[in-house]
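The other protein chains are all here in position, but one chain of the complex has been omitted.
After this line comes chain A, so read on.
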Amino acid sequence: MAMSPLAPSTLATQLMRRDTILRVQSEIDRAAQEVSTGRHANSYEALGHDAAQSLRLEANLGRTEAFLTSNALLENRMGATATALSGMRKIAQEVLSLAMPNADAPGQTAGTLASQARAAFDQIAALANTSYEGRALFAGVATDARALAGWQEEGPGGVMSPAALVASVAGGGPTTGTEAAAMAEELDDAFAGAAYDTALYGGAPADGPRLGASIDTGETLDWGIQANDPAFRDLMQGLAMLAGVDAATIKDPEAYRAWMGHATGKLSSGLSGLLESEAALGGQQARLADMVERQEGRKSLYTKQINDLEGVDPYEAASRMTETQGRLQASYEVSARILNLSFLDYMR
């Protein structure tokens, strides 16, 4: 007996309807998830091996964001350094302005010069010991150390103060021009050499590692001004010479000229050195700001790329959901009608 054509079995029809409805339901689920999250429900399915690209972008985005944070901290720190530096320069400048009229022969203000220089020495030492977020700004990598000792304070070597260092060389002051020159030379050696570390500077050594920070992928910024840089040594020597020997007490004009000439010379060379460091720091700050700007740009680029890869167009997802919803309703309708349709109802 031949079967009538194309009459699928009752069970198969029912199973098929059930499967269709299940499939449409899972499509709706998916579309709903994509509408609410704005991302592919399964990015690995949507992107295939491009998912590696998206993972890489996410890692890069995370790192760029962290750079932005760390660079902001670094910017602040550099800003604090620049402020301290310009403060020091202003103080030293005042002393220099006071000393210049008295350079060749003692003028009216010669008497106050020593006390001004002492005050300036202490102020600059205090500024050099400034710390930002608990870390000294001018002590190099030894940020837990005191960068400079005050005029009367005992130096880091624990043997003498800066005042004692100058006194040990100059004693009561020079009496002749030759003596003044010899004393100045001896002080040059002391401030350029190990005595500076014993009496004044307590930070990291000059030839050791310097401060540095990773500011971008593969890019390190070496920065940091140490209070044992030549500019500081000159500046402090100039101040120390003015502070250690009261100019008004030097009687011999030759000695006076030699001593004061050397002191003001050191002071102004220190000042111009400081100005150079400030300019260099400004350059580094500009480089960092530029880097931050680029990183901001890169961050939005990464975000956009990630969105392009992983994001789902909300309108597309929403219309897909509406369309699927319609399909599901139609499936219910059709299933209900077909399942109600049975020959059994017409057999009497």
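Methods note: a contact is a pair of C-beta atoms (placed from the backbone, for glycine too) under 8 Å apart; a residue touches a chain by one contact, two chains touch by 3 or more; residues count from 1.
Note that contacts and distances are computed from a predicted model.
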Protein name (UniProt record) of the chain left out of view, among "Transketolase", "Flagellar hook-associated protein 1", "Multisubunit potassium/proton antiporter, PhaG subunit" or "Xanthine dehydrogenase, molybdenum binding subunit apoprotein": "Flagellar hook-associated protein 1"
Hey, which of A:Gly171, A:Gly193, A:Pro209 or A:Pro314 is the one touching the hidden chain? A:Pro209
One chain is left out of this view; which of A:Asn102, A:Gln116 or A:Thr143 touches it in the full complex? A:Thr143
What does the interface between chain A and the hidden chain look like in terms of residue numbers? 1, 3-12, 15-16, 19, 39, 42-45, 48-56, 58-60, 62-63, 65-67, 69-70, 73-74, 77, 133, 135, 140-145, 204, 208-209, 211-214, 217-218, 220, 310, 342-344, 347
